[in-house]
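First, the structure itself, so that you have it in front of you.
Every protein chain of the complex appears in place save one, which is left out.
Each chain carries a letter (A, B and C) given by its place in the written order, and its residues are counted from 1.
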Amino acid sequence: MAVRAAVAGASGYAGGEVLRLLLAHPEVEIGALTGNSNAGQRLDALQPHLLPLAGRVLTETTPEALDGHDVVFLALPHGQSAAVAERLGPDVLVVDMGADFRLKDPADWERFYGSPHAGTWPYGLPELPGARSALEGSKRIAVPGCYPTAVSLALFPAYAAHLAEPEAVVVAASGTSGAGKAPKPHLLGSEVMGSMSPYGVGGGHRHTPEMIQNLSAAAGERISVSFTPTLAPMPRGILATCSAKARPGVTGEAVRAAYAKAFADEPFVHLLPEGQWPATASVHGSNAVQVQVALDESAGRVIAISAIDNLTKGTAGGAVQSMNLALGLDETTGLSTIGVAP
Amino acid sequence: MAVRAAVAGASGYAGGEVLRLLLAHPEVEIGALTGNSNAGQRLDALQPHLLPLAGRVLTETTPEALDGHDVVFLALPHGQSAAVAERLGPDVLVVDMGADFRLKDPADWERFYGSPHAGTWPYGLPELPGARSALEGSKRIAVPGCYPTAVSLALFPAYAAHLAEPEAVVVAASGTSGAGKAPKPHLLGSEVMGSMSPYGVGGGHRHTPEMIQNLSAAAGERISVSFTPTLAPMPRGILATCSAKARPGVTGEAVRAAYAKAFADEPFVHLLPEGQWPATASVHGSNAVQVQVALDESAGRVIAISAIDNLTKGTAGGAVQSMNLALGLDETTGLSTIGVAP
Amino acid sequence: MAVRAAVAGASGYAGGEVLRLLLAHPEVEIGALTGNSNAGQRLDALQPHLLPLAGRVLTETTPEALDGHDVVFLALPHGQSAAVAERLGPDVLVVDMGADFRLKDPADWERFYGSPHAGTWPYGLPELPGARSALEGSKRIAVPGCYPTAVSLALFPAYAAHLAEPEAVVVAASGTSGAGKAPKPHLLGSEVMGSMSPYGVGGGHRHTPEMIQNLSAAAGERISVSFTPTLAPMPRGILATCSAKARPGVTGEAVRAAYAKAFADEPFVHLLPEGQWPATASVHGSNAVQVQVALDESAGRVIAISAIDNLTKGTAGGAVQSMNLALGLDETTGLSTIGVAP
Partner (left out) sequence: MAVRAAVAGASGYAGGEVLRLLLAHPEVEIGALTGNSNAGQRLDALQPHLLPLAGRVLTETTPEALDGHDVVFLALPHGQSAAVAERLGPDVLVVDMGADFRLKDPADWERFYGSPHAGTWPYGLPELPGARSALEGSKRIAVPGCYPTAVSLALFPAYAAHLAEPEAVVVAASGTSGAGKAPKPHLLGSEVMGSMSPYGVGGGHRHTPEMIQNLSAAAGERISVSFTPTLAPMPRGILATCSAKARPGVTGEAVRAAYAKAFADEPFVHLLPEGQWPATASVHGSNAVQVQVALDESAGRVIAISAIDNLTKGTAGGAVQSMNLALGLDETTGLSTIGVAP
């Protein structure tokens, strides 16, 4: 089997990361690479770390360019995926790394993204209850946002096991690659090095409804999420510190048991030994998720913390993992659980 | 007036920072510099950024060395200040930058520090209700911890104005200098660059009882604090993201008004214009505190975020500010509100 | 005396740094702040670290706005200073932090900057032989480039004392603020963190002729400079590693003696004790220069290394130092030799 894959939006960070992973994937052959504003440029000027693709040139994102592939990865700005996807045939596996098909509630989409809702595709976070079977054999995949990946994996076991009250508080730190490659003053190295800063405070971040959707589904009731993202002085990684009030009578043992059970068979989620806490460096470039959980008895809260690489498990690794499921491959094919550290 | 100041523990980060500030203080003359394990070494090998002190040599921390000064700053490991302080006369102003005299409850001290409680001194956070007057003319000052400084300033106005429920959730990111200069593997540059990691999770951090003490005093009732500190890849700075459930009927306007009133006359605390959020880079090397607050209506929480320099306002700047009050000087003497950015 | 100073280009890094220093200058009162593309914006949105100027608003760079000041600092893109300067009266002290008036040879200017040469002003590096007297009382000052400041101070004593052959090799690492605040993809935090990269290799950097000009003047003969700048993952600082073949018979003692003599009376240049080498962190935010020199006997080369803060001594601090000389103030007024470290 040789799966032929195209990447639309190959010049950005998500596009570069999916190419990095596909180059190491034993079943995939890389086809068209497209990128509108960079069409005509050599990939090695834009992604100099992808040495095996050094000679390749970007073309425009047209139906013709994307035609003839088994899989098309869309790494496009929010709102642009639907128009490209509808020109691709129903037999092509389309993996959208943008936000367009993640949300189920059209009102949520319109409030946070300001354009008509395009629809909802199977959600590419196989570790969530019920998600894996929806991905198997699917021809359309909505890759989760990076923050929702980290937060949902940290908290869903507590909610699925009814251990926590329905009001979650999340503070997450993200590396700067999560903000993309379009140059903006606040993303300059001079600004971000040596600085921590919040943004989208007070419920304004677009990833909030996605977290609420995931956690509410796991809980069987509406979960509210107070989400504060912060920009950290590192290129990659998300550390999500999540907590919720423990339900009456919940013990530390019960919490730990719920997490151990939730992740027992998961190839990518690693519940750390007691007393050890996640670090983003440990999952740098890896599809692994480090999770730890504890009951703060004094404050009466379940505290769950996860670390992921926002570009790998948080975007392109999650996309390839879901692609594997959709194609009937072993879910771990081509994906590593080994971080590049230190 | 020429205030003669000694620094015990001049080779560490807190000691170096207080020297940096005292060198710029118009009323202070720097006297003895002591440091036990480094006694006999030149200061410029240990603190090469303090050029005006390049020729000075550290001596041992003895009563004789510290004798004859108007002010003695103690930058010693926790538990060592009491023994030094009791050998200093009652007319000497002793400013303890360690934890020894911060906590009022001996049981809290013993639980978190594991040794007998030495006592409680006036608390060097003048912005807290009632704190300033206790510092004026005092001969003993307990400088707050860096995290409690950031967290107490972010949250006390909400509690003093009875706007929030008594359960606070705090996630704070700190630069590595907060962990001190003693070399440990997890503090190596190779480990911290590119990584965010939590520690002391679940109520275990020694600064938690200090936050509870401050916020409970402001609220007039017991406030619980769920505190998660994280280590960030930067040398300096604390970003404290704090929240608590809003009391019924509380509006965004009421929240903002309470903060505006709390900080109206404070020379070092700056409530940012609406929509602008703190960044640690903005207060790098400065005694200023950036604060912003908002009501997350969807999650029903008051979210208050502060940024400080952990070594300046969080340690040595707070110490000098309190020294100024104790000596009857203008509180801002020798202290800057200008950050070194970018 | 109250010197009234305007800053044209107050929104960029050089403009922000000169404001940071002028705020601490006891003889200066800050007047107009201008910035064309940002005219009308609040300064605190652009320079949030300059708390004392939080309420100020930028105006357009017009003759009227700059009128009525004793000193005008120009922090403008290269090639724009001449047009502004000629509208300012001959009694106004004009300090150009751009490149326009640095080079003596019009051909050098035209080759590297591609526009007509505007002229040559007294050169604001007082430590160079003869430079100080030309600045005293001057009404026009050309502030040196950041790299030429670091390299000229590292090498001129060797050339002035005829200790080295006339072919210098320089490799310098600069923090990203040297590249300015205009957002470009290669300056994104995601790109620069964790990466070292050269640019302008092979004689192409605009600062090369300025180094040659300075070193040739000190040597009394033409010095060639092979200059390779590299971008380092830090916001501030230049480390310049410079070397040249030692002339026959030159000893390590002679080299050290020449440097000790050259900097004996310099308030800002610190020749480190033998065996200690410069670090950019030690001069962070300071106007100090750390220099060390050694004779590599095996390779037969004089190796001189300097560390400066590119924005302070390398730009705005050097500008204020020269302003002090031009105004007849003590050269060190308002300038610190203390770094903000760690």
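What we mean here is this: contacts are C-beta pairs under 8 Å (C-beta built on N, C-alpha and C of every residue); 3 or more make two chains touch, one makes a residue touch a chain.
Source: prediction; values computed, not measured.
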Selected residue (touches chain absent from view) among C:16, C:314 or C:342: C:342
Of A:61, A:177, A:214 or A:228, the one touching the omitted chain in the full complex: A:177
Contact with the hidden chain (one of B:35, B:98 or B:194): B:194
Option from C:24, C:171 or C:254 whose C-beta touches the chain left out: C:171
Touch with the omitted chain, as defined above, among C:5, C:234, C:288 or C:329: C:234
Touch with the omitted chain, as defined above, among C:191, C:210 or C:331: C:191
Hidden partner chain, residues of chain C it touches: 167, 169, 171, 173, 175, 188, 190-191, 193-199, 201-203, 208, 224-228, 230, 232-237, 239, 241, 243, 245, 277-282, 284, 292, 294-301, 303, 305, 307, 342
Chain B residues touching the omitted chain (full complex): 13, 175-177, 179, 181, 183-185, 187-194, 233-235
Positions on chain A where the hidden chain makes contact: 13, 16, 20, 23-24, 42, 44-45, 47-52, 54, 177, 193-194, 235-236, 270, 272-273, 276, 279, 281-286, 288, 290, 336-342
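Keep in mind that, in the parts below, only the chains that are shown with their structure count from here on.
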Given chain A and chain B, the chains that contact each of them: C
Distance between the centres, which are taken as Cα means, of chain C and chain B, whole angstrom: 35
Residues within chain B bordering two or more other chains: 193-194, 235-236, 279, 281-282, 284, 342
